[in-house]
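A single protein chain has been omitted; all remaining protein chains appear in their positions.
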Amino acid sequence: MLDKIIIDGLSFALPLFVMAIGGIYSERSGITNLALEGLQGAGAFVGALVATFLMMALPSESQIPYYAAMFTAMIGGMLYAMLHAVLCVNFKANQVISGVVINILAMALTVFLTKVVNRIAFGAASDKFLLNVSSRWTIPGLSSIPIVGAVFKDIYPFEVIIVLVAIIAWYVLYRTRYGMHVRACGDNPQAVDAAGIDVAKIRFSAVMISGALSGLAGMCFAYSISAKYASTIYVGYGYLSIAALIFGSWKILPTLGACLLFGFAKSAGHQIVQVLEMPSSYSDLVMVFPYVLTLLLLIFFSKHNAAPKALGEIYDKGKR
Amino acid sequence: MSDYIIEMKNITKKFPGIVANDSVSIQIKKGEVYALLGENGAGKSTLMSMLFGMYEPDEGEIYVRGKKETISSPKYATQLNIGMVHQHFKLVSNFTITENIIMGMEPQKKFLGILPYVDVKGSDKKIAELSREYGLEVDPTKRIDEINVSTQQRVEILKMLYREAEILIFDEPTAVLTPQEIEFLLDIIKGLKEAGKTIILITHKLEEIKKVADRCAILCKGKLVDVLDVATTSTKEMANKMVGREVNFEVDKPEPHYGKEVLSVQNLTVKDDNGFDVVKNASFSIRGGEILAIAGVSGNGQVELADAIAGLMPAAGGKIILNGQDITHDNIRKRIDDGIAYIPEDRQKYGLILDFQLKENFPLKNYCKEPFSKKGILNYSEFDSFGEKLIEKYDIRSGQGNKTIVRSMSGGNQQKAIIAREVEQDASLVIFVQPTRGLDIGAIENIHKQIVAEREKGKAILLISLELDEVMSLADTIAVIYSGEILKVADAKTLSVKEVGEFMMGVKGNETKK
Partner (left out) sequence: MKQKNNSIAKFFVKMLGNEKYQFITIPVFSIIVSLLVGAIVILLLGKNPVEAYGNLLQGSGLLMKEKYAGGKGMLTDFLSFVDYWTPMIFAALAVAVALKAGLFNIGVSGQMLAAGFIASVTVGYSTLAAPIAKPLVIIICFVVGSLVGGLIGFLKHKFNINEVVSSIMLNYIVQYVTAFFIYTKYVDPVSRQSKNIADAARLTLKNVEIGALKGDIPLGIILAVIVAFIIKYVFDKTTFGYEIKAIGFNTNASKYAGINVGKNMVIAMMISGGLAGLAGATYYLGYFCSMQPKVLAATGYDAIAVSLLGNSNPMGILASSFLINIINKGSTYMSSKAGLDAEIASVITGLILLFSACGAYIQYLVKKNKDKIEENKKAKGEA
């Protein structure tokens, strides 16, 4: 049972984490990003669409659709995120409103397009794309260590991808020029501008990165939760990851901690329902758990969190 | 080859509604200290922002080292070895000194020979060397939010030197410094000149020009009035040219007639959000007809002190007594009703609802009382007549009178509106925080007159100002605050500028305090 909690917990926490990293990029650059929810859905839509086409062309045991889906979901999320970037950076719209608008539009568009594509391309009246069941890896040796071994058991391939992406994202944000500029933009864009760096470009690209990482996360959810793409992808995980990055006070490592907490809370809840042999309707009650936990944690951590100083501020270069 | 390192010819720059620079031409020699003198809004900063590539001129040409240049960005200005210290420092608060200095020109190293990363450690050493070379000692690993304003300014100067700037522009560099720090900065400027740098100093303070500048260009309302040789010109002459008329430096202030004690602050302690004591154990009192000015360097707790008296911040300890009544734990509304008027430092953030019309801003503190409302229903005709009365009485200028959205008004008129509203409260205590910040000389004179007039009505006045001149010319009593502590309270006549300056630095306080 503990194994199951760890395995399921990780497979939920890691996508959440990679999405939160995206959020961190955007918000550290000074752009409030409530659009994560929509970005992950839009990205996953593109990924699932590509996978569906590839699955028809390739033999059923091929792993190519899986990785192609991950990759194209990142591209899709990135492209869709440009909408948020244009609104916030170029059009100077209210960033909170923009984020919410983008979420609503993402949901409407993807649900509509899923139906249209299904009808036109596959001649089926369906509101979802079915995906292959993801393969799972178990690392021999390591996985037989008691308790900790579960970390190496039944891993989704995407978990490995996420760990790699997270390490790169950490390195870029904290060690490279670009990352330094991103972090500076969220604190004092005037200083960045005076140093001869284009604030708009940095912010625009940071929002695009958040789109790519969200898209990846969305695709992972599509594979891990139900092996299909449907409107059920919009269950608020985007908002959950925002909550996670707030506890993590916009830093990558503490955010990982928050995500793991959510992940294990969720999987433990499910295990309890199963172990106590409660009727399945009780799983609805258990589903509430991460959200309640989020609210409670927010109550304790929101008061003194150190949000980036220039977060949500519109930067107008010409302003005197 | 021209003799001049910088030539700006017939520069014109327009912003919506104003001509910031009107065909201005200046020529700057290599190695001189060139001052740009003018009131706020005369167009000095705009002119230099164009030299630094932040705006492009609408008309005119810029020559650098005899070559015509289009300076389209600060980046290009940096390539031309031009550097600028802005009035509001452009520093990233959660970065170290080193990171701030190298930003935009970061030296990189390769991790494992492939992965590029910013070499912060190596830069630390380089910055430390650079700072020693020019006598601008700093600890490169300290974060900006851990160091004081004067050190931050040094970081800005180092930033220019790191970029190998030859032409250094200083925009109002002394506005945030104590007299002693100003002396130190002027010495640094002299040192930079000796090192062969060309320096452009934007200022409205004549003494500074007298001390360091070789030549001085005077701007008035966007136009170049004159270029003077500083050594042969008197300060009075410069001042008259700057304002375009005779200036009266002195404030007309009759002898004080003190009344009853209005405000008494006893052992007041205020904590900020992080639990630090920003005001420590402060005690003083103000009588009717008295102006008590608090002198101090920015960020030493004076704003928090005013906020605590007005009720915007809670008192963590001590007592505030107004007209014999303990108001320490009263809410803001109660304090307003009991007689506290407050002109806040940040007029746009605190003083006004910028998206309201002018007439809606006047009763901001009285809207819930008759005649402005009855039983929760507003009476807009009262808003109209009150607004018209105040606009007339205080000469507030705006596009559409009563109906003007306040955001569209000029800073000076916004401040007039706040002062009108607060003075009309007829409160027994009036708190002025930085009442003349960012205003031109005409407006400043006007506001000083108003402060004195309130004093003559027998009001108790608490004046908080970073401008030592203002403190010295208006105060009956001076209290000096340093690091949240009131180090000295004394009759203004018994203190010299130098003494006040020393208290402001915290140099003198500790031995005089028991």
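Residue numbering begins at 1 within each chain, and the chains themselves are lettered A and B in the order written.
We adopt the following convention: a contact is a pair of C-beta atoms (placed from the backbone, for glycine too) under 8 Å apart; a residue touches a chain by one contact, two chains touch by 3 or more.
Keep in mind it's a predicted model, so treat the numbers as computed, not measured.
S.K.: Where does the absent chain touch, in terms of which shown chains it meets?
M.R.: Result: the unshown chain touches A, B.
S.K.: Would you indicate which residue among B:215, B:365, B:416 or B:437 is in contact with the undisplayed chain?
M.R.: The single option touching the absent chain is B:365.
S.K.: Among B:378, B:489 or B:507, which residue is in contact with the omitted chain in the full complex?
M.R.: Only one listed residue reaches the unshown chain, and that is B:378.
S.K.: On chain A, what residues meet the omitted chain?
M.R.: 34, 83, 87, 91-94, 96-98, 100-102, 104-105, 107-109, 111-112, 115-116, 119, 235-236, 239, 242-243, 246, 279, 281-282, 284-285, 287-288, 291-292, 294-295, 298-299, 302-303, 305
S.K.: Considering the entire assembly, which residues of chain B contact the chain that has been omitted?
M.R.: Residues touching the hidden chain, for chain B, are 16, 310, 312, 331-333, 335-336, 342, 344, 349-356, 360, 364-365, 367-368, 373, 376-378.
As a working rule, only the chains that are shown with their structure count from here on.
S.K.: Using CA atom averages as chain centres, what separation in Å is found between chain A and chain B?
M.R.: Here chain A and chain B have centroids separated by 45 Å.
S.K.: Any idea which chain B residues touch chain A in the complex?
M.R.: By the definition above, chain B touches chain A via 15, 55, 73-75, 78, 84, 86, 88, 90-95, 99-100, 103-106, 108, 111, 115-118, 273-274.
S.K.: Okay, in this complex, where on chain A does chain B touch?
M.R.: For this pair, the touching residues of chain A are 171, 175-177, 180-181, 183-184, 187-188, 190-197, 304, 309, 318, 320.
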